[in-house]
Each structure stands twice: as structure tokens, then as C-alpha cells.
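With one protein chain removed, the remaining protein chains of the complex are shown where they sit.
After this line comes chain A, so read on.
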Amino acid sequence: MPAFPRAAAVSTRDGGLRANLRHATHTIRAKRAAAVAELDDWERLRAAGAAIKDRTLRHLDHYLVRLEENVTRAGGTVHWAADAAEANRIVTDLVRATGEREVVKVKSMVTQEIGLNAALAEAGIRAYETDLAELIVQLGDDLPSHILVPAIHRNRGEIRDIFRDRMAQWGRPAPEGLTDRPADLAEAARLHLREKFLRSKVAISGANFMVAETGTLVVVESEGNGRMCLTLPETLISVVGIEKTVPTWQDLEVFLQLLPRSSTAERMNPYTSMWTGTTAEDGPRAFHLVLLDNGRTDTLADRVGRQALRCIRCSACLNVCPVYERAGGHAYGSPYPGPIGAILTPQLRGLISPLEESLPYASSLCGACYDACPVAIDIPEVLVHLRERVVEGGEVTVRGTRTVIKPARKHAAERALMRTAGWVLDHPAALRHGQRLAARTRRFHPRRLPGPGRTWTDSRELPEMPAESFRDWWARTRGGPTATRPREQAS
């Protein structure tokens, strides 16, 4: 994986991609604002969502043990996986034990994170993605580029071509004379996948929430592919990050209001499934829950960075991010793109390579992501904190062990920049001013930094300045005051 600036430099020159992305993110953004505005108590729900997740994280061991007890009591089996390799091994063994050679999958970022499909393929097991967008990605031999709409970078013509050229290799071919009308494309996917749903004996899913108090798992979706996978097969295996736990049944009242509106801008998504263990004669006879760490406990150990584990994967931060809009999801080099990816990936994986080291810089620190986040994750705060780690090194936890990392190589110049950044961030007025100034003078910005910055830009493109700073855009389009972020009010 190339580091972010290099990958972004390539993708920002792809005009088609930029147009697709721009259309998509702006559409969702506008719809979302309307859906959120319907609830007078949005800010209070948001604060409650953040507080519930904080409570969970501060006592995660307690809640996980309760969750395990309650899932087991309800007839499920709980497995623990410290890392990706272990999770893949557990799932592979479970599928093997059924004697099946194929599985259907509900869209799940966590199985992307651990590379489950490839691990299953190595064991001779074929995994079929059943979410329409994931199907497009899988057939196109591609990678997801958005949390909610993984094929957001594809337009209808490309999707038609992918279906026409590739469906036959995976099962039922695309209908003759397939057009690029969305309804026809959806119908082709319906026919292609229905075959698989009706015959599959094993399904693999993630989950949006796990309720410790009751052992209930929750999957939120739109198409019904989730319901198919969760109820038709005989065996269901759910791989879920340990941070998806919420303490009580009542807590769902907060998240089931925050998530749909924040994510798809709907009052409620078409389908939500909740199940607790197994139920006689209704749904799978065997249910396995694989609880995944894979860097989450390392993230938990970082007092500033831990808030990233509150994330409910709504994707709102992607849709407001000017950097994501220009760079596209692939530039982030992981299933978690956009602002959340910029703080989650380097924490889950550690600052192990130029990619992870560059991700905390994949942001203009404009703060739009924080404003949008339904669980109030202060993404800019974590970005700055991680930049400091990259540049200055310091204490981190890697695979459960505290270590001191050295400053990243070739970051001497950045260290100097960081000192400036630190000062600017302590002086929000200067930041505001600087951003405006930068935006107004952008035509004169060089492609390479002069002086001590040169070593940095030798290997990286200097990020392009947006035509207008976010604050200016906000002030112009919303007409409200610009300095409404709590951090600024405090200063």
C-alpha cells in the first residue's frame, strides 16, 4: 500500500471518480441534515450515545463477560480471537466442521479488516458477498471505498459491465441485454443471489451492536440480504469487534435513533434484525460469536485515541470530509476510509509503515467530521495526537505490550511543522485565519515546499488546498456563527 499522499495524488487526478464521489457525498450530506433536523433532541441523543459507549469502554471486560454468559445461556457459542489470524482460523474451522464449501456473507467491515474471504479461499471455501455494493466490489475484483456504500466509486455503466462480464463466473449469469438502469441492475443481483440464499447452509455476518445484558445481536440493513443470511442457513457465524458492545437493552433506543439518520438519512432503515442465541425451529440451529480484538485493546490503551472505539460506522464523517471527497476511499489503504479511517487504522495496526504514519495527515483538521459524528468522536483531537506520535515517537501499546516508538524516519521536517501546528491549534483564531488565507492564496501554492519542508514534499504531493475553507463554506451556506465547536468555546 502506498502512503496516503501518494495514493491520493493518483486518485485526485481521476476525474470520473471525483465526480461520482462528489455527487454521492453531497447527496447524502443534504439528506442527512434534514433527517437529523427532524429530532429536536439530536444533541442530547448524541451526548448519550457518546456516554454509553464511554461507560462500556471503561468497563469493557465486565460487559464482555456478561455478553458471553448471556449468549451462551441463549444457546450460542462464544469464541475469542486476539488477532486476525486467529479469527480466520476459528471461522475456517467452524465452516469446515459443517462440511460445506461455500458461505453467504452479510456486509461486514470487520471481515474485510481480517481478510476473511482470502483465508476461506485458501481453505477451499468460497465466500459470496450478498450486499449489492459488496457484490459489485467482489465481482469487480475491487476494494470497498466507503463504509456505507462500498461501491460508491462505481457508476451505473461500470456496474452493468461488471455484472455482464463477471456474474457467470460466480453463479447465475446476468440477464441477456442487461441495461444500466438501477432497477434492472438490482433485479440482476436479486436473481443472481437468490439461488445462493436458498441453498446456503452457512452464513457469516458482523453486527452493529451486541447487548451485554441480554446477549442480543443487532444487524441493521436495507436490502434483506442480511435477513436472508441471518435466518435461512443452518449455521450462523458472527465476527464482531469487542467494541460493538452496549450494556443494556434500553441503550438501543439511543443508537437506533442515531445510526439510521446519521448513516442513510432515514428515520429507520428498512430492516433491523435482532437475535439472542438460537430459537427452536426459527433461524439457524447453531450460532457462533467470534469476539475480535485485533488491535482494539491497543487502541483502548491510548487515553486520547480510545474514543475512536465509540464509532458506530455510520459514515457521516466521510461524507463531510473535503479530503475524502477528493481522494476517495481507496487512498486510505484499509476498509476504514475517511476521517475515522485516518484515526482507526493507525491505531488498530500500529504506526508500522509509511501508510499508517501518513494517515494522521490525511485531514485538513477542519472539524467537519467532529460536528457530524453521532457519538461525538473528536477526530481532529486524535489526529493531532497521532501526528505527535509519528513525529516525536513515544509510548504506545502494541499487541498488549507497552513500548516506546521512535520518531518516524524522514520526519525531521515534519517535527518542525508540528511545532507550528501545535501553536496554531492552541490558537483557534489563528487557525481560522490561516485556513482562509491559504484558501484565498491557493493559486500561488507551490507543488513543493521550499526550505526545510523539502524533504517532506520530495516524496509526497503537497495536499491541494480546498477552494474555500470549511468554516467559510459553513458560514456562507448555513449563515450561522462559525465558532460553535465546544473546543473553541473553551479557549
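Rule of thumb we're sticking to: a residue touches a chain if its C-beta (ideal position, glycine included) is under 8 Å from a C-beta of that chain, and two chains touch if they have at least 3 such contacts; residues count from 1.
Convention: contacts and distances are computed from a predicted model.
Between the names "Aliphatic amidase expression-regulating protein", "Ferrichrome ABC transporter permease", "L-lactate dehydrogenase complex protein LldG" or "PD-(D/E)XK nuclease superfamily protein", the one given in UniProt for the chain missing from this structure view is "L-lactate dehydrogenase complex protein LldG".
Looking at A:3, A:91, A:174 or A:189, the residue that reaches the missing chain in the full complex is A:189.
Considering the whole complex, the residue from A:266, A:371 or A:392 that touches the absent chain is A:266.
Here one chain is not drawn; of A:54, A:100 or A:161, the residue touching it is A:54. Of the options A:88, A:208, A:257 or A:315, the residue whose C-beta touches the omitted chain is A:257. What chain A contributes to its contact with the hidden chain is residues 20, 23-24, 27-28, 38-41, 44-45, 47-48, 51-52, 54-55, 58-65, 74, 79-82, 86, 90, 130-133, 136, 149, 151, 155-156, 159, 182-183, 185-186, 189-190, 193-194, 197-199, 211, 214, 216, 222-225, 227-228, 230-232, 242, 247, 249-250, 252-254, 256-257, 264, 266-276, 279, 281-283, 291, 293, 297-298, 300-301, 303, 306, 397, 400.
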